[in-house]
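Here the complex is missing a single protein chain, while all its other protein chains stay put.
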Amino acid sequence: MISRARRGRRMLRIAAAWCVAVIWAFPLLYMLLTSFKAEADAVPPTLWLAHPTLQNYGVVLQQQILRYLEDSGIISLATVAICIFVGVPTSYVIVFGRLKRADNLFFWFLSTTLLPPVAMIIPVFLLFRVLGLLDTLGGMILIFSGVNIPIVIWMIRAFLLDVPREILESADLDGASRLRSFFSTIVPLCRQGIVSIGLLVFIFVWNEFFFSINLTYVNAAPVPVYMASFMTQEGLFWAKLSAISTLVILPPSILGWFAQRSLVKGLTAGSVKG
Amino acid sequence: MRRTLAVLAMLLAGSTAVFSGGAPEKGGPVELTVATVNNPDMLIMQQLSSWFTRSTHIRLNFVVLPENELRQKVTEDVGLGSGRYDIVTIGTYDTPFWGKNGWVVSLEPFFARLPKTERDAYDREDLLPSIRSALSYNHAQFAVPFYGESSMVFYRKDLFARAGLVMPETPTWQQIYDFAVRLNGIEKGTYGIVLRGLSGWGEILAPFDTMINAFGGRWFDEHWQPGFEEPPMREAWEFYKKILSDAGEPNPATNGYTECLAIMQSGKAALWYDATVTASALEAPGSKVAGRIGYAQAPSARKGNTGWLWAWALAIGSSSKHPDEAFKFLRWATDKSYVSLVGNQIGWSRVPPGTRASTYGNPRYLSAAPFARRVLTAIESADYEHPTLPPVPYVGVQYVSIPEFQSLGETVSQQLAAYIAGQKTLDAALADSQAAALRVAREGGYLKQAQ
Partner (left out) sequence: MHELNRPRSRLLTLPAIVIVAVITQAPILVTIGLSLVQWIVVRPDLGVTFVGLNNYFDILITRDFYSVVLNTALITLASLAACTVLGILFGLMLNQDFRGVSIVRTLVISPFFVMDAVAGIIWRTMMLNSSFGFNESFASLLGIKPVDFFGVYSLLTIIILIVWQWTPFFVLIMLAGFRSISVEIADSARVDGAGWWRELLSIRLPIIMNHIEVAILLGMIFVLKVFGLIYVTTRGGPGYSSANLPFYVFRLAFLGWNVGHAAALAVVTVGITLVAIFFLFRWFRRRFAEASS
């Protein structure tokens, strides 16, 4: 029994959503388009593909990209795993553990993220040099984990606070052990939150430029280092840069697709906020 | 709890595998780590490096970065004591103080140790003298060039013909201005001239610094007092802004070399003053202006021979564990047979420019690159040692060869950009530049306290 007016308004809202989405993403859509243009056509802006070509992808998809993708993959996934496994339980304990100085602890975690990466590079470079961590996958995973765990803690906190009181109390009454109740009840409720945060951390690490360039040489070089070699050149390079950027954007985008689908599922029935 | 312990144990086991650095196995083939810039000639070298590995069994690991990031990374690597690069790519700007700081090793002993036949084959004298001396410190050569350039004027022969103008071989800046104004808008959407406007000591300052020299200005006088209050300096600032606003591209703040190339290549400008290597890009098959470009020497004003001088060169890091193998690569990448290798494998128009005189005597190169002779003239006439009219205590045409110039040049180029964009008055921009240069001169110990 949806009235005409309501349906019309709904169509309007959907159309508006599409418009906003396309306009907002336009620079990236244009980048995707440019990646199929010949280099000489890349520059004067046209929405028309005069001579579509896969040449740019051919240039950037050299054999060596595999090693960068592999390093990036390992570093990103390991960091996400550590951040989630360490950060989610921590957040849980601070939110529900009735710790004496919960707020202080939260604030402390926040305060550790304040030093800009640019400022961190020289001290971290010196430390890594002394510890022999330069150009190692482990070193990169370590630094990215340290920097992102507080973010995970903070974001999970928001999702934990969303969990309705009844659920918490009903889990309590069951007499189940704390940890078990945590895993069986709370975690599934926050699953979409955990997935979103995992995705965000993955993107942060995958795209991180400055640490990647400064702390690696040849053995642990992630994708941003490969991209840097396409970023400025003496010749025209925008079509090639578009091609490599499109490729590099693919893993986060695919993960993003899945993450926002899980976000959509919402809380399971019967445990919604009241 | 048990599950947690198990997970932790697995992580620990995995992490030991991942924490081990990439130290090469002892006794394996020698591996050299090469830090290099991402210009086309180096990319070609990377492509052809398998030839080197095949004959010497020395493996090469390339780290390829754009110029600014490369300089940052190699300085950080050497300056902070890590020293992991066997071979570094540095420019004529960096070589003198890298040599002075002991960051790269002098190549003299290596050349001395070469047997006569190899020394003759390499033929050091064939390397262009101005570039060779720019890559030396205290008469010792620290790096070998694989790319050299100067600057020159590029103009559209067809537009000039249409307007009935003739470009002299050695134009003055005033003539360039007049041409640009005449040709501005001669075709819809065509600018009279395109010039770099992107701030950065390697961007806008490259052409602008030569203009300062041409007008008779200087960064520091012979006692290291900054020269921003001198009248010729002021004239240069006014002129650069004037030519851009009267006949240049609009809003030049984001136009660096690549953007200017895009503008020129698509036919949107009648004149351009920039690096000599541009000639090959403008005449390349994809260019819309191929065959319609004329060339002239860098514009003069009160001073002539204003073309700049730049080379990218390979040097051996002082903490390299394989200096002899590194020297082998340095020789391979810059000797005559490499030039032929590029010519035969890639194409004669793509051989490394601006390094060897023999290249410019090679008929195959000359026929593939009709602008080559002019480029050679530009490089040979560049006044690296005496870039300015009045005496100065520094060398370097488009920069001042002191380590602090990276920062000072950046600051001053920002002032210039602010002035051009109308965000700052000329007096304010010059005053701030003067203050910045004064601070550098004092803190760097150039300006003696007595002054």
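Letters A and B mark the chains in the order given here, with residues in each chain numbered from 1 onward.
Heads up, the rule we're going with is that a residue touches a chain if its C-beta (ideal position, glycine included) is under 8 Å from a C-beta of that chain, and two chains touch if they have at least 3 such contacts.
Note that the coordinates shown come from a computational prediction; the quantities given were computed from them, not determined experimentally.
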| item | value |
| --- | --- |
| Visible chains that the absent chain touches, using the contact criterion stated earlier | A, B |
| Contact partner of the left-out chain, one of B:Thr53, B:Gln72 or B:Ser381 | B:Gln72 |
| Contacting the left-out chain in the complete assembly, out of A:Val60, A:Ala78 or A:Met155 | A:Met155 |
| Residue, one of B:Val30, B:Leu80 or B:Leu426, that touches the chain absent here | B:Leu80 |
| Subunit B residues that touch the omitted chain in the full complex | 72, 75-76, 79-80, 97, 100-102, 189, 191, 194, 199-200, 249-255, 259, 262-263, 266, 268, 403-404, 406-407, 410, 414-415, 417-418, 420-424, 432, 444-445 |
| For subunit A, the residues touching the chain missing from this view | 10, 13-14, 16-18, 20-22, 24-25, 27-28, 30-31, 34, 43-45, 82, 86-87, 89-90, 92-94, 96-99, 103, 105, 107, 109-124, 126-127, 142-143, 145-147, 149-151, 153-155, 157-159, 161-162, 168, 172, 178-179, 192-193, 196, 200, 203, 207, 209-210, 224, 227-228, 231, 238, 241-242, 245, 248-249, 252-253, 256-257, 260-261, 263-264, 266-267, 272-274 |
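FYI, only the chains that are shown with their structure count from here on.
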| item | value |
| --- | --- |
| Whole-Å gap between the CA centroids of subunit A and subunit B | 37 |
| Residue numbers on subunit B that touch subunit A, as the complex places them | 1, 7, 11, 15, 18-22, 33, 38-40, 61, 63-67, 69, 72-73, 76, 80-82, 84-85, 256-258, 261-262, 265-266, 275, 277, 281, 286-288 |
| Complex interface listing, subunit A residues touching subunit B | 38-40, 43-44, 74, 78, 82, 85, 121-122, 125-126, 129, 132-139, 141, 179, 213-214, 217-221, 225, 228-237 |
